[in-house]
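Only one protein chain is missing; all other protein chains are in place.
Chain nomenclature is as follows: A and B, assigned in order of appearance, with residue numbering initiated at 1 for each chain independently.
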Amino acid sequence: MKRVYVNEDRCLGCHLCEFYCSFANSGADDMAKAFKLDMAATPRIKVEEGGDINFAVSCRHCSDPSCVNNCITGALSVHDGVIEIDESRCVGCYTCVLSCPYGCIVIDKKNGGRTITKCELCTRNSQGEPACVKGCLNSAIVFEERGED
Amino acid sequence: MLEKEGQVRIPSGCAISGFISRDGNMISGEDAVKSISYMHDRSNGLGGGFAGYGIYPEYKDLYALHVFYDTNASREQTERFLDRHFDVVNLSRIPTRKHPNITNEPLIWRYFVTPLPTKMASSQLPEKEFVAKCVIRINNDINGAYVFSSGKNMGVFKAVGFPEDVGEFYRLEEYEGYAWTVHGRYPTNTPGWWGGAHPFSLLDYTIVHNGEISSYDANRRFIEMFGYKCTLLTDTEVITYIIDYLNRRQNLSLEDVASIIAAPFWSEIDRMEPEKAEKLRYFRNVFSSLLITGPFSIILGYNGGLMALNDRLKLRSMVVAEKGDMFYISSEECAIRAICPDAENIRSPRGGEPVIVTLSEEGKRKCL
Partner (left out) sequence: MSVNYFPAEFEVLRNTDKCIKCRACERQCANEVHFYDADFDKMLTHDDQCVDCQRCVTICPTGALKIHKNPNEFRQNYNYTQQIMTENYRQAGTGAVLLSSMGNPLPYPVYWDKILINASQVTNPSIDPLREPMETKVFLGKKPNKMSFNEDGSVNTKLDPHLELSVPIMFSAMSYGSISKNAHESLARAATELGTYYNTGEGGLHKDFYQYGPNTIVQVASGRFGVFKDYLETGAAIEIKMGQGAKPGIGGHLPGAKIREDVSKTRMIPMGTDAISPAPHHDIYSIEDLRQLIYSLKEATEYKKPIIVKIAAVHNVAAIASGIARSGADIIAIDGFRGGTGAAPTRIRDNVGIPIELALASVDQRLRDEGIRNNVSVVVAGSIRSASDAVKAIALGADAIYIATPALLAMGCHLCRSCHGGKCNWGIATQRPDLVKRLNPDVAYKRLVNLVHAWDHEIKEMMGGMGINSIEALRGNRLMLRGIGLTDRELKILGIAHAGE
C-alpha cells in the first residue's frame, strides 16, 4: 500500500506541509481565503523539530491499528487500508490519542476539541493525492509503495 | 557585378554520369556526351564537363596539364613557372570547334610535362606531391591562370554551357578512353566562370558531384591545414582534396575513404563485429572533420577505376548498371539506357555504400 513517508535528511522544517494540509481539508478554493476566513482545518500533519533533524509526522495507517482497535464508538475504521474517522460518531474520549504509538491522532481544535481528526491521505477531500506531498519544497515527503503491510 | 567561384560560395544541383570498360576497351567521348544529354533538364547551361581516362596513350607517363588563361600575360607567366619546374615535352592549344552556345572562351592550353629531377630532388617531395604543389601554386598565385587537369593519361574538359554543347566544343568524339565521367551543372547563380565548371581534378583524381554539402566549411577549414587551398569554394573541390588527402597521402583504401566521408551512424557501428567497429570508431574520432553531411552523389575517377558514393542518408539519386565488361553510374537510369539500352543489374546503391569498379587484369595490361 502507498503511504506517506518522510525522508528526515531532506525535511527542512518549513512547516508548509501543515499549511497545505489545513487548506486541503478546509473546503475552500483559495489558500488565502481558507486562512483569512478562518476556514482552515486543523492540520493532520505536524513537523517535529529537533536540532539538525526535522520530521513531519502523520498517520502511518498501520495494518493492525491500535487506534481503531481501541475506539469505543467505532468512529475509526479501515477502508482499503486507509484509517478513516467518522466525526459524527466520535465522542471525543481521546482513547485513540492515548493509544497511537506515533502521536498522529490530532485533537480537532476547530470544534473546541470535541472530536479528533486525522490524516486520511486526502482521499476524502478534493486533492486527489496527499497535499503535504504535493506541496513539499524539497520532495522530503513522498507518497510511495515501500512493500510494508 | 556577380562574384565568381572563389569569391562567393555557389550552391548547385546537377546531373552526373560515368562509365568504365573493365577490360580496357576504348570508348569514344561521344558516348559520354550522349548519356548526359538525356538529363538535359538537370543542368541549366551554366556548366558542363568531362573527364576521360586513357585518352593520351602516347604520353601516358607524362602529366597532362590543361590550363585556362584569361590573358597571354598570364600564359607567359605560367609557362615561365612551368619551365622552371618541369620538362615540357609538348605544348599546344586544346583543339576546339566554334559552337553557338559556347561563348567567352578563355585561352585553353595543354602541356605534357615531367618534373625536373633536380627541382624535385631539392624539394624532397614525392613526385605526385611535387606536381600537386605546383598546380596549387599556379592556381593560387598566378592571376588569370587556372590548371583544371593535371593527371597522367587522362584529361578534364569543361566549360560554361550545357554539357552536350561542351562535348561538341571540345571535339570529344576525337578522344577515346576506357572510362569517362561527365557533369551537367545547375548552379543557383554564377557569372559563368569556366574554372567553376566540373569535374574538379587534382592529379588523376576527378570528381563529378551532384549535391550541396552542409559540412562544407567544417571540411574546408580542416583540409586547409594540410597545404590545400580551397580557392573555388565549391563542394567538388573540397571533396577532391579530402580524397587526395586520405587516399594518396594517408594511404587509406577507397573503401576506408568512403567510410570516413560517408561514415556509418553510431547505431550501425554499435552493431558491427568488434574489429570493424573499432576501426570505424577510430576513423570517426580521428577524421571527424572529414565527415561529409548533406546531400551528395559523386563519381570519383582515377587511373584504373571509378568509385560512386552517396551521402549516408542518400539524399541524391544515383543508379548503377552493368553490361558485359561495362559498368555504368548515373543520376538517372535514362542516361544509362541512352547508351546501353539493354543494361543489366540496375540498382540504386545504399547511402554511404561505395561502389568501386576497377580495371580487370587485362584492362590494366592494356591501359596502365
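Observations on the structure shown:
Methods note: a contact is a pair of C-beta atoms (placed from the backbone, for glycine too) under 8 Å apart; a residue touches a chain by one contact, two chains touch by 3 or more.
Please read all numbers here as calculations on a predicted model, not as lab measurements.
Interface note for the absent chain: among B:73, B:313 or B:334, the touching residue is B:313. Of the candidate positions B:94, B:218, B:272 or B:346, contact with the hidden chain is made by B:218.
Check A:45, A:67, A:100 or A:140 against the missing chain and you find that the one touching it is A:140.
The omitted chain makes contact with chain B at the following residues, 9, 11-13, 188, 211-219, 221-222, 224-226, 250-252, 256, 263, 265-267, 278-279, 281-289, 291-295, 312-313, 315.
Considering the complete assembly, chain A touches the hidden chain via residues 9-10, 12-16, 19-20, 23, 31-32, 34-36, 52, 135, 137-140.
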